[in-house]
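One structure coming up, written as structure tokens, with questions to follow.
Of the protein chains in this complex, all but one are displayed in their positions.
Every chain is named by a letter (A, B and C) in the order it is written, and numbering of its residues begins at 1.
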Amino acid sequence: MPSVAAPHVKGKQMTETTAHHEHSYIHNDTKGDYLKRLRRIEGQARGLQRMVEEEQYCIDILTQVSAMTKALQSVALGLLDEHLSHCVVDAAREGGDEADIKVKEASDAIARLVRS
Amino acid sequence: MPSVAAPHVKGKQMTETTAHHEHSYIHNDTKGDYLKRLRRIEGQARGLQRMVEEEQYCIDILTQVSAMTKALQSVALGLLDEHLSHCVVDAAREGGDEADIKVKEASDAIARLVRS
Amino acid sequence: MPSVAAPHVKGKQMTETTAHHEHSYIHNDTKGDYLKRLRRIEGQARGLQRMVEEEQYCIDILTQVSAMTKALQSVALGLLDEHLSHCVVDAAREGGDEADIKVKEASDAIARLVRS
Partner (left out) sequence: MPSVAAPHVKGKQMTETTAHHEHSYIHNDTKGDYLKRLRRIEGQARGLQRMVEEEQYCIDILTQVSAMTKALQSVALGLLDEHLSHCVVDAAREGGDEADIKVKEASDAIARLVRS
């Protein structure tokens, strides 16, 4: 695939041959949003440690674990949507076998999410 | 039921001596283990921020999200097992309606976990 | 623990009088409800076959699969709640190690549900 036609290359220092395998398809305008959500999730992990440390009621701790799991899943679904919209669609448009590889990768990631 | 023997009393009006029993049913020997696991989960949340910051490949980020979700679920299942072993079983042994309340709470927590 | 009082004995060698208690802890008044829900789920499985046979749109088939999965999970959560309310609570009240065994079984079943 000629590098000039690779619409998904984003990193500046990447070599051309590895570029399309290695980059996130996170839009610059959503990147800050993901970071904010992940910082909140990190805060939830610290909050859980405090709850365990203070021996708070198990059921209350479990409620927080469920909230944190939902927040993580929501991040995963957002990332997956961006991946399908950009990486898979771009690979399909370029033609070749790349689309099959990308779909296989995405399907495997979806299976891990559904089963986790 | 005498208040001194009530390990399931929860709330502000508890006496101090019973307070730490009423709350979490986390054994002292497993508490350190939960804290260690939650610190590792907090580290995973920070690792995810780094991956997003560095625009790493979406699928790799999703793999880490799945690993973190599994780690969280495993903590939840451990806490739930301790809760059933101690809180629900103790309430059942004391008699009265408390066991029903505890089972209802546990069932609601399980439903949140299954659906999250 | 005397065998006559053991409501958790399970197997072929049970006496008839205890048999129906040992097994399922499904209340007679909820049994009909579970059967009705499972018949509806069986109908959903047949509906899915028809959809595949008629080559209906994948996304519509997936929507039905999600609805069926939710219906199944709801049955599982109901059964689990009855199991905790009756089997686990009864075992706890009888004393002995039986409660530990019952909690272990329930925790394993919960883990399978959460991970499936």
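We adopt the following convention: a residue touches a chain if its C-beta (ideal position, glycine included) is under 8 Å from a C-beta of that chain, and two chains touch if they have at least 3 such contacts.
Keep in mind it's a predicted model, so treat the numbers as computed, not measured.
In the complete assembly, the contact with the undisplayed chain comes from A:84, out of A:35, A:71 or A:84. Against the chain not displayed here, subunit C makes contact via residues 10, 20, 22-26, 31, 34-35, 38-39, 41-42, 45-46, 48-49, 51-53, 55-59, 61-63, 65-70, 72-73, 75-76, 79-80, 82-83, 87, 105-106, 109, 112-113, 116. Residue positions on subunit A in contact with the hidden chain: 73, 76-77, 80-81, 84-85, 88-90, 92-93, 95, 99-100, 103-104, 106-107, 110-111, 113-115, in rising order.
FYI, only the chains that are shown with their structure count from here on.
Spacing of subunit A relative to subunit B, judged by their CA centroids, is 26 angstrom.
Of all residues in subunit B, those that touch two or more other chains are 73, 76, 80, 106, 113.
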